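Next up is a structure, given as structure tokens.
For this view, one protein chain was removed and the others were kept in their places.
Chains here go by letter, A and B, matching the order in which they are written, and residues are numbered from 1 within each.
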């Protein structure tokens, strides 16, 4: 019996670690997606942001965030207690004494959680691309990953008031994706659109991405990583029922992405008359974001339909945000915010534990809190150090002003601008 | 004892899910490989095809294909019964009652199977690149992934007549790779060569790929994903003997790829006097395709030799197909078809269960059936909607006509054509 507890513990820990490695891999996905969708002259900078934000997330969440989100003791369901030291791992004798109730390594849990924070922050970098100062962005990342994300995460996954209320969010359509999108929206509102994006006559200028294979690769990386993101969020796999659930999560995650691809392709084709690759990629991501709120309850057919609807929504959301001049170069706010909201609502169609009331409360809480606090932080940064590069630097490209290094020195003619 | 059955079930399910995630990743590999080997002006379209075909495969196989390939009841060994609903997963009590005979989640099995269909279809997209209409291709994908692939898959893996006959195909040199290549060949025959590929004087014009790092990345992704493709095909890992077999499969899969690299490099060097990277990459893939028919029986040394022969075959196959004016931009028919056939025959050298008769019957059946039905479908599509883009669009590049979006708008001079 002892050996069985040991084996269960080992299997669940391994499952969590492999899942987390896949989520870590999503950082590469965001980096490639965003690098593919911006112009060549802003590529080095977006890559730098993506690498550094991941590092900042790891450090801040270790020092502060994890302790806020999963406090040993909470003051109440709104204010977590804070214990600033990373706990020791489980002692083998205690695990065995628990009779199997302690299921995996604390360190594995920490690692799984830390890569989620980075995902939330990665969402922001795409939306503010091509015009934000690097260091202002990194300063925001410190606050976001150390404080804003963990506090709202505590409310749901740490056992706080949203959890008590019955808000349902399996792997983070709200806690991760809507959270990231809300922070991004606050930044974009304060930052304004890229020069030349919106004409004075109301025209919208498309600014094509410079490297579509990179963007496609990024999408595939994210799709793959999502099996860790959603698949790992069951946290336990070591018995028949949990193993079945994890398998269902894999199937549904994939099905929703597939649905999103097809519907976004068709929707864009109806609207534009062409097979729009960037919309199709966003359709895949939309399907993934939507199913994240509950990939365990729906049938694969329903998961596909949730993805199909997500793929339609994302196309109209991207068009709609452009109409109101919210300039989001990669469509992150639409994919993660608008569709994240859809995913949280869709839970009610398959999961009898979820209520519209609780879902709407969760959505409203996350959006309001993250948007407001992020707006405050962005605003402070704007006042103190400025968040937008100069017009000259924007024209030259932020690679030159921020990084002093071109991404493709031999492929582009610097005179093209 | 119950707990041990639960743990076995969980481990096998997890192993199948991780393997499937690696196979899903191969979709990215094909996308990058093909994007790297076509010209810049046809890149967005090939990316779109790769993303969308994966989504179509997932949806069609869920709705129809899986039920054809693995029917609950079969009419006979040629016609499977069809049950159009995805079954429920195993009930824990039944698994335990089975005493361990039910080894993994049905959903995990479905997920593992669904990514295989996508692989077969991915093979087609490369061969017909740079001149086929996007929507005709997608229509073909619907029929291929919903009907053609599943029916011949049933004959072997669903327990149909090829299986009864003793045809041996561990992970799909025939069922997946030869199948995909046969469908591709039918398409290429009806489609014809790219403009400018073959001169009226019999000359062959090389059309170099536009992005060799992408092609190399794609090959590495496929190589990695193949550990899931072959390694997962053992389906069970939860005891010593199965674990040893899975480990042998990993070693041999890797060894064959390594052998293919070295022999293709040397063969191409002897023929062309240069270290030809695209041949070397195809050598790796050839080794992988060849060993797929039986990665469990040979010793690592024999696996290396099987790969070495595959690497030589693929170089001559690519040259040979070019001589008879079968225009396959990425060499997919040679890699997956010609070498797939080699792999199926090579089984006889290490596996005493295999006979030349059964292997040749399997090869002939798969090729004839898939080529004939695919030819029929491509022909119908040609008559009804046309399968080839206009000469003008081919000259401009299909990215413009089909997708309305350049892949590298800042790197290429559109006037170059």
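Keep this in mind: a contact is a pair of C-beta atoms (placed from the backbone, for glycine too) under 8 Å apart; a residue touches a chain by one contact, two chains touch by 3 or more.
Fair warning: this is a prediction, and the values are worked out from it, not measured in the lab.
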item	value
Contacting the left-out chain in the complete assembly, out of A:7, A:235 or A:345	A:7
Touching the absent chain when the full complex is considered, from A:69, A:108, A:277 or A:354	A:108
Of B:189, B:275 or B:364, the residue in touch with the unshown chain	B:275
Touching residues (missing chain, whole complex) on chain B	1, 4, 7-8, 11, 15, 18, 22, 39-40, 208, 210-213, 216-217, 219-221, 223-224, 227, 231, 237-244, 246-248, 250-251, 254-255, 257-262, 265, 272-278, 280-281, 284, 299-301, 304, 408, 411-412, 416
Where the missing chain touches chain A, by residue	3-7, 9-11, 13-14, 16-18, 20-21, 24-25, 27-28, 31-32, 35-36, 43-45, 47-48, 50-52, 54-56, 58-59, 62, 86, 89-90, 92, 95-96, 104-108, 110-111, 114, 134-135, 211, 214, 217, 402-411
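In this section, only the chains that are shown with their structure count from here on.
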item	value
Rounded Å distance, chain A centre to chain B centre (Cα mean)	32
